[in-house]
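The complex is shown incomplete by one protein chain, all other protein chains being positioned as in the whole.
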Amino acid sequence: MSEPTTPGLAGTGHNAAAELLALYRSLVLIRRCEERLSTMFADGEVPGFIHLSIGQEAVSAGVMAALTPEDTIASTHRGHGHAIAKGLSLDGFFAELLARDTGLCRGRGGSMHVADMSVGMLGANGIVGAGLSIALGSALAHRTLKNGAIAVAFFGDGALAEGLMHECLNMAALWKLPLLFVCENNGWGEFLPTSKQLSFTLKDLAAAYGIPHVAIDGNDVAVVAAHAARIAAEVRSEGPRVLECLTTRVRGHFEGDAQKYRDPDELAALSERDPLHVAASRLAAMGVGETALSEITTEIAARIEAAVAAARAAPAPLFEAAMADVYTGAQPVQGGV
Amino acid sequence: MSEPTTPGLAGTGHNAAAELLALYRSLVLIRRCEERLSTMFADGEVPGFIHLSIGQEAVSAGVMAALTPEDTIASTHRGHGHAIAKGLSLDGFFAELLARDTGLCRGRGGSMHVADMSVGMLGANGIVGAGLSIALGSALAHRTLKNGAIAVAFFGDGALAEGLMHECLNMAALWKLPLLFVCENNGWGEFLPTSKQLSFTLKDLAAAYGIPHVAIDGNDVAVVAAHAARIAAEVRSEGPRVLECLTTRVRGHFEGDAQKYRDPDELAALSERDPLHVAASRLAAMGVGETALSEITTEIAARIEAAVAAARAAPAPLFEAAMADVYTGAQPVQGGV
Amino acid sequence: MAEMRYLRAINQALSDAMAADPSVILIGEDISEAGGAFGASRGLRERFGAERVIDTPISEAALAGAAVGAALSGLRPVAEIMFMDFTTLVMDALVNQAAKARFMFGGQRSVPMVLRTPHGGGLGAGPQHSQCLEAWFAHVPGLKVVCPSDPASAYGLLRAAIADPDPVVFIEHKALYAMKGEVPDDLPVMPLGQAGILRQGRDVSIVAYGAAVHTALTAATQLADEDIEAEVVDLRSIQPWDEATVLASLARTHHLVVVHEAVEAFGVGAEIVARMVDIGFDELDGPILRVAAPFMPVPFSKGLETAYLPSPERVAAAVRRTLA
Partner (left out) sequence: MAEMRYLRAINQALSDAMAADPSVILIGEDISEAGGAFGASRGLRERFGAERVIDTPISEAALAGAAVGAALSGLRPVAEIMFMDFTTLVMDALVNQAAKARFMFGGQRSVPMVLRTPHGGGLGAGPQHSQCLEAWFAHVPGLKVVCPSDPASAYGLLRAAIADPDPVVFIEHKALYAMKGEVPDDLPVMPLGQAGILRQGRDVSIVAYGAAVHTALTAATQLADEDIEAEVVDLRSIQPWDEATVLASLARTHHLVVVHEAVEAFGVGAEIVARMVDIGFDELDGPILRVAAPFMPVPFSKGLETAYLPSPERVAAAVRRTLA
C-alpha cells in the first residue's frame, strides 16, 4: 500500500458544510440500503450472492460527486455503492435485488448486474476486471462523439493482477483517453490479503505508463471528493488518471462469509475509519449538529422503506418477457422450451 | 527504448576467443539455416507462413550459451533461432519445415511450432505472448522438482502489450521463480512500430514488480552472452530477471512481406548492426582471421545441405499416424473421416 | 452486375457503412496504417481518418472489451480479430459481456457491435491459425453468427451485421478472400437469418456455409453425372439459422447431408441434424449425414491438411450413403 496523500478540503465555510452534508447524505443512503439488504439477505428474502460495500461508501459518494449525468461508470461485483451514488432509481434497485419485474434489470441480473443506463451506470460486473475494458471503450466513445464526458472504471485491488488491467492502462495512456481509473484498495481479494497476490503497487504500475496516480484516504469522503473533483477535471481535459482509494471491507467477501480468516483486532479497528463516522466528525467540527444528521437518516430510512415495500408488492418477472430480452426485436428461431 | 547497457566482455585472451568463436558458429548456423529457408520459401518449397529471425541471431546464440540442457525455453512465432541455438536436431528442423514425417513435429506443426522437448525447447508459438505462461509454469515445475533448472520466456516488444505479460511478471516476482524474461525488442509488431503501441518501457514495467532489468545491445553476441551468463546465474539462485535485447528485424514480418511501410534508410542502416558482422569484427580484433570464420561457414553449409537433402528425401506424414497423435494411446471414438 | 472479390466486398461494406453512419468505427491490430493483415480495411484510414480506423496494441481482450463499452456508449464498433484462433482471448468480452448485456440489464440497452474474424484452413497455416470455432459462438444466447460464402453475401451480410442492434460475430474464410463473384450493382443488404438455395434438386439437400458451400456445389455437379440431383442450401447465418428453408428443402428431397469445415464432433452440423430430427423426423427417408473435419487439430503439412478438409468426394459419398 502506498502512503496516502491527505490534502485539505476543497472549500471552507458555509458552502463547504453544505457540500459535505450532501456527501454525507450519499454515504447514509448507501449504508442504509446495504444494511437493509443485509437483513433481508439473512431473512432469506434476497436471493443469490451479494457483496456489500459497507466501509467503502466514501469512494462512491466522493467520486460520483465529481461526475455529470453524461459521464459513465463501469463497476464491479461490489457495485451497489457506485450505482446508488450515480443516482440509479432506488425503487428499481430494491426491486432488482428482490428479483421483481419492476427491477432495473427486470429480475434478470440481480446484485452483480445492477445497471441504470439512464444515469450512465453501465453495470456492475461478475467478472473481476471486466469493467476496465468497458470503461475504456466508453471513454473512446466519449472522445469520438466529442460529448465532453468522461468514463470511470472502478476496480478492487484484487483486480490489479488481471491482464486486462495492463492492457487498459496501456491503451488509455497511449490514446490519452478521458478515463479515470478508481481503485478501491481494501487489502483483500476474497479470502486472501492482496499482499499475497501482488508484487507491485498501483503507484509504481501507473508510473510505468506515465499515468499520474494519487493514493488517498478512501474513507474520508471530503478527501475523496476534493481529489476526485480536481482529477476528473484533469481527465476531461488531459487524459487518464489513477485514483487509488485506501479503504476498508467491513463485511465478509459476500454476505454469509463469517470472515474467520480475519484478525479480530483488525476487524475491531475498522470502526474508527468508518466513513460515516469520519464525515460526521468533520461536520461536527463545522458546526453541523446531530439533528441535521439524524433528519437525513430518518428521511432516507423512509425512502428505503418505501422502495422495499414497493419491491415486495411488485410482480415477479415472466418467462416469455425474459426470452424477448435476449435480442432486440424479434427472436431468432430456437427450439428450447 | 531504454538506453542499452554495454559492459565489457566476460573474459579475455585465448579462452575469450574460443568462446566467441563458438558463439559465432551458433550465429552462422542460425543465419544460414534461415537464408536457406528463405530461398526455399521463395521457390515454393516451404509451405505456410515463416517468420525469420535474421538480424536477431545474437539473442538466441548469446542467451542459449548460458543455459544447460535441462533448462527450458518457451519461444515465439519467430522461433527458429531459439530452437537452433538450444540445440534442436537440424535434420528434424528442416524435415519439419518441409512438412516431412521425419520432422521434429512429424509435419503437424511447421515453422510456428518447432519444438524439441529432448533439449528443453518447449515450442515456438503462434499466439503472441502465450509462451510467457508456459515458461512460468515450467519455472514452477523446476522449482517444485528442485532440479536446479531455469526457464526462459522469449517474447517480442509487440507482446509487451498482452495482458499475460503483466500476469506472468507479477506471478514470477511474487513467487521468485527461476524465470528469465528475454525481450527481443526489434521496434516492430508486424507492420506498425511498437512506439505506436506502447505507452511504457519494459524497464519501467519491470521496475514496478521489482524485477531487475537490463537493456543491452542484442546484436552483439559477446554482450548478450556476458549478460546472459551473469543473469542466468542470478535467476538460478535468486529469482526472475528481465533481459531486454535491442535488436533488428531485417526481413519482413514474414517471408513475402515487401516492407513497403519501412523507411529505406532505416533498412539500409541495419547492415552495420548485423550480428555476424559485429562478432566478426570482435574476432578480428582478437586475432581470429577470415580463414577460421570461413571454415565454420563451409562446414555449416555442408551440414545444412545434408539436412535439406535428407528432408527432401524423407516421406510425407500419413494421415492415420497423425490421428494417433491427438491423444496418448488409444483414440476416443469419433466419427470423422 | 459487377464482378468483385470477396475481400473487396468486405472492404466496400465497411466503407459504405462508415459513410452512411458516423458512429461506425473500426478497431483492431494493424487495420489502420497497414489496412489489415488481409487487407480488409485498406484505404479506410485515408478516407475516414485515424480516429475512426483505430490501430490497437496487441491486446485482444481489451480491444474486444472496448468494443462492448463503446457499443454501450453510442458507437457501432466493428472489431477485427486477425485470426479466429485468437478469439480464445476475447471470449469474456464476447460471451460474458456483449452477449449478456442486453438481457442481464433487462433490455435497457443493446450492444450494436460486430466482431469480424477469418477462419479456415487451406493455407498451410497450421494448428493455431486455421481453426473454425463458430460452434462456440452459436451456443451463446445473445450473439448472432454469420458466415458468407461469396462476395455478394459478404457485402450484404456485413452491412446487415453492422446495422444490427445486437452483437454479431462475422466470420470470413481466408481461402475465399481472393474469390471473384457477381455482385448486383445496387449492392443489396442481405437480412441475417436467411439461407439461400444456390442449386435446386429433387433427390437430396446439402446444407453448408462458408467455403464448404463450394465443396457442396462441386459435389452436386459430380452427382448430377450419376443422375442424382442435389439441392444446395447456403446457410449464410449460423445463429439464427434458417430452419424453415432447410426443413422445406428436406420436405422436398427427404434426404439431408450437412457439410462444414469445422470439426464434426460437437460442431454446427450436429445442431442442424438434431433440429431436423426433431421437427422433420417424418420427412426422413435416410440418415442425415455430416461431412466435416475429423477430430484433430488442423495439421500443417499440405497432404495432411488436404486429407483433413472436407472434399467433394466425401460429400458425394455421404449423399450416396444416405440415398442407399
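As written, the chain order gives the labels A, B and C, with residue 1 at the start of each chain.
We take it that a residue touches a chain if its C-beta (ideal position, glycine included) is under 8 Å from a C-beta of that chain, and two chains touch if they have at least 3 such contacts.
It should be emphasised that the depicted structure is a prediction, and the values quoted were computed from it without experimental measurement.
Considering A:Ser38, A:Ser118 or A:Gln197, the position touching the chain not shown turns out to be A:Gln197 (whole complex). Check B:Met117, B:Ala233 or B:Ala306 against the missing chain and you find that the one touching it is B:Met117. When the full complex is taken into account, the listed residue touching the unshown chain is B:Gly109, out of B:Gly62, B:Gly109, B:Gly218 or B:Pro275. In the full complex, chain C makes contact with the omitted chain through residues 85-89, 91-92, 95-96, 99-100, 103-104, 126-128, 133, 135-136, 138-142, 239, 262-263, 265-271, 273-275, 277-278, 281, 286-290, 294-297, 299-300. Interface with the hidden chain, as seen from chain B, comprises residues 72, 74, 96, 103-109, 113, 115-118, 122-123, 125-127, 130, 132-142, 144-145, 147, 151, 163-164, 167-168, 170-171, 174, 322, 324-329, 332-335. Where chain A meets the missing chain, the touching residues are 47-49, 99-100, 105, 107-110, 112-113, 125-129, 158-159, 161-163, 189-192, 196-198, 261, 316-317, 319, 322-323, 326, 331-332, 334-337.
Everything below uses one rule, namely that only the chains that are shown with their structure count from here on.
Centre to centre, using the average C-alpha position, chain B and chain C are separated by 36 Å. Separating the centre of chain A from that of chain C, both taken as means of CA atoms, is a distance of 40 Å. For chain B, residues that reach two or more other chains under the stated contact definition are 161-163, 196-198.
The residues of chain C that reach two or more other chains are 56-57, 59, 61-62, listed in rising order.
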